[in-house]
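Encoded as structure tokens, the structure appears first; notes follow it.
Missing here is one protein chain; the remaining ones are kept as they sit in the complex.
Showing chain A:
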Amino acid sequence: MSGLRILVPVKRVIDYAVKPRVNKSQTAIETTGVKHSLNPFDELSIEEAIRLRERALPVSDILALSAGPAKSADVLRTAMAMGADRSIHVQVDTEKEGDLEPLTVAKLLAKVVAEEDRNVVILGKQSIDDDAHQTGQMLAGLLGWSQATQASKVEVEKEGSTVTVKREVDGGTETLRAKLPIVITTDLRLNEPRYASLPNIMKAKKKPMIKKTMEDYGIDIKRRFKTVKVVEPAPRQGGGKVEDVDGMIGKLKELGAL
């Protein structure tokens, strides 16, 4: 296969609009009976992969992958309805095994990259459940590939070998240029993900979804970290309002900050 062979890893997480609550035993966020959806950053990744193709770049294949419980198939279906060509569902009983750690996921992705002969991986910079913000970087490290994290603009040159990525950093934007293969992680301003249209939802039914297990890839899912305790942030103290600048200075003095 020539051209861009893109892997887009996606995760099913608690919907961004749901207020997360800590479970009774204070070991995790309550997930039962809570609306889940595709991690918003992963929507950006899929959208970007589709846009590369729509820009008439030589994209030969967009593969979506999710490692998680049976229900993760839902987010893969969403990914395919948006425009991914096919998907792999690596089944993990997170109920029993706990959530996968970033390094475990990175190792899995490295295996998939090799097996599926990928030259571009586009991932969300983080997933909004544990906000670890690590998988993309670890994957680039394991693969020894270039990495461009928190992308706000991605350009691939027509022949499809050089990638230019703009990333927002403190105080400005940084422009990176790299040769393929590359790991890109997406940031909020990269694009506006589309809604899957009804005809595309129907077409996605015919796209293949392959079921795999972690053992198929020889990945050990044992957790290296133990979650000791999960607590909600302390409720915020109500602030006061001041009338004007003088009022503010007075208040700051009163608090001993000036």
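By definition in this document, a contact is a pair of C-beta atoms (placed from the backbone, for glycine too) under 8 Å apart; a residue touches a chain by one contact, two chains touch by 3 or more; residues count from 1.
Basically, contacts and distances are computed from a predicted model.
Asker: For the chain omitted from this view, which of "Short/branched chain specific acyl-CoA dehydrogenase, mitochondrial", "Anaphase-promoting complex subunit 4 WD40 domain-containing protein", "Cytoplasmic tRNA 2-thiolation protein 1" or "GPI ethanolamine phosphate transferase 2" is its UniProt protein name?
Answerer: For the chain missing from the view, the UniProt record says "Short/branched chain specific acyl-CoA dehydrogenase, mitochondrial".
Asker: From the listed residues A:Glu30, A:Asp74 or A:Glu97, report the one that touches the chain absent from this view.
Answerer: The single option touching the absent chain is A:Asp74.
Asker: Taking the full complex into account, find the residue in A:Ala28, A:Ile201 or A:Val230 that is in contact with the omitted chain.
Answerer: If we include the chain that is not displayed, A:Ile201 is the one touching it.
Asker: Which chain A residues would touch the chain omitted from the figure, given the whole complex?
Answerer: Residues 37, 74, 77-78, 81, 195-203, 205 of chain A touch the chain absent from view.
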